[in-house]
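Scroll down for the structure; my scribbles are underneath it.
One protein chain omitted, others in place.
Letters A and B name the chains as they come in the text, with residue numbers starting at 1 for each one.
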Amino acid sequence: MNEFAAAWPALALSLKVALWASGITLVLGTALGYLLARGRFPGRELLDTLLTLPMVLPPTVLGYYLLVLISRRSALGGWLDATFDVQLVFTWQAAVIAATVVTLPLVFKPARTAFEGVDHRVEAAARTLGLPDWAVFLRVTLPLAWPAILAGLLLAFARAMGEFGATLMVAGSIPGQTQTLSAAIYDAVQAGQDDRALFLVLVMSVVCLAVLLAAGRLRTSASGMTR
Amino acid sequence: MIDSAPRIDVVLRTTLQAGPRRFTLDVSLQSARDRLVIFGPSGSGKTLLLNAIAGLVRPESGHVRLAGRTLFDSACGVDLPARKRRLGVVFQDYALFPHLDVRQNVGFGLSAGLRNPRRRDRDPQVEGWIARLGLAPVAHQYPHQLSGGQRQRVAVARALVADPEALLLDEPFAALDPALREELRIELDILQRALGIPLLLVSHDVADAETLRADTVHLAIANGVGRSRTEA
Partner (left out) sequence: MPRRHLRASVLLLFLIGLPVAATELTVSAAASLGGAFADLAERFEAAHPEHEIRLNLGGSGALLQQIRAGAPVDVFASADGETMDRAIAEGLVDARQRHDIARNTLVLAIPADAAVLPTDLATLADPRIRRIAIGQPDAVPAGRYAREALQSARLWEALAPRLVPAQNVRQALDYVARGEVDAAFVYATDLTLQPGRVKRAFAVRVATPIRYPIAPVTDSREPGTARTFVEFVRSAEGQAILRRHGFLPP
C-alpha cells in the first residue's frame, strides 16, 4: 500500500496531463477536422500534412522542435518569459503541449473523414426546416460525426498517458512536478530499482486496461444511437 | 376582375460549372392553381430547380414567388435564406436524420434552438401528424429500421409539421412499388386539399400529374441547357 502511495504522484500527473491534452485535442481536433473537410483554401492539404507530421516524426525530433519553439531563448519562449514571467520548459504545461501535439492527428484525421462523410442533403433538410447554420452543425453534423471523433479521442487519451520521448525533452522528469508514470518507470529502470519499475508497470497496465474497457462501453452506446 | 396573380411563379436562369462541364438552367413556370408537376429526363436540372426554389442554391437571376410571397428576386435584391422560406421540402431519398427516431425526425423543425427533441418528448402537433400518416406503430424506430413507404411518410410529416406555406417534393415516389405509389399519391392529394398550400412536385412519372390533377411543366435538356416548356 505504501508503494502505491509512492506511485500516486506519477500516476496523478499522467492522468492530469492526459486529461488536459485530450480536452484540448478534442476541441482543436474537431475544429481542424471541420475546417479541413469543408474549407476551400489554398494550402489546405499542406496544412493537413503538417499537422499529421507529429505522428511520424521520431519523438526525440519532435521534442527537439518543441524545445526550440518554447525555450527561454526562442522568440516565443522569450516573449512569454519577458511579458508573463512564464517559463514553459520543465513544467507540466509543457508536458500537456507535447501530448497535445502528438495526439492531435489521432482526432483531427478521423474528424475530417467523418465530416466529409456526412450527407449534405441531411444538412440541407435541416436548413429547410428553419435551422441556422450553427444549429445544423450542433444538431446534425456533429452528432453524425461524433462516433468517429470519440474513437479517435480515446486513442488520443491512451497515447497521451503513455507519451514519453517528446515530453522528456521539454518537461524533463522532475519527481512530483513533471515525472509522469512513463518517466518514472524509465528512471526506476535506469537506477536499477527493478521492484519499483515492475510495480509502476503494473499500475500503468491496470489503468490502460480500465481506459480501454470504459472506451468499449462508451463506443457501443454512442454508435448505437446512430444506427 | 378577379386577382389573377399566379399562385406559383418561378423564373430562373443560372449556370453551373463543374470542371469542363457546364450546365445552364433556364426556366419559367407559372400556375394559377395550387399544384404543379415538373417533368424532365435526368440531367435536365429538376433537382437544381427545386434546390433553387428552396433557397439551398442561389440562382444568377430570376424570381421565386409562391402563394403571394416573394422568396427571391434578383432584380430587387431579395434572397431569403433557406431557413426563412417556410417551405416544406421532401428530398429524393428522404434525407431523414439517421441519429434520430421517427418522432424526433418529425418534431425536428419545431425548434430552431440548440437541442434536438428528446425521445420522450410528446408534442401534440407531432403526435397529430404521426397519427394522421399512420406512423404511430413505428414512432420510436430509427430510419434504417423503416420500409421505403414509411420513410416517405416520415419525410412528409417532418416537412409539414412546422406549418409551411408551400410543399416541394423531389421524386417522392420513385423508390416505391406502383401500388404503394398510387396509395401515397392519393394521400398527398387529400393532404394538399386540406392544407390549401401550393404543391410543387418533381417527377418523371406521368401518373403523378394525372392522379393529382396538376398543371405540368416539362424540362428538356439540349446542349447543356435545361429549358422549360409549359403544357397547361
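The rule is short, and it goes like this: a contact is a pair of C-beta atoms (placed from the backbone, for glycine too) under 8 Å apart; a residue touches a chain by one contact, two chains touch by 3 or more.
These numbers come from a predicted model, not from an experiment.
Under the touch definition stated at the start, the shown chains contacted by the missing one in the entire complex are A. Of the candidate positions A:65, A:90 or A:199, contact with the unshown chain belongs to A:90. Remark: the residues of subunit A touching the chain excluded from display are 67, 71-73, 87, 89-90, 168, 172-175, 187, 189-193.
Quick note on the criterion: only the chains that are shown with their structure count from here on.
Between the Cα centres of subunit A and subunit B there is a gap of 45 Å.
The residues of subunit A lying in touch with subunit B in their complex are 119, 121-122, 124-132, 135, 138-140, 143-144, 225-227. Contact residues on subunit B toward subunit A in their complex (touch as defined above): 51, 54-56, 81-89, 91, 93, 95-99, 108-109, 112-116, 142, 144, 158-159, 162.
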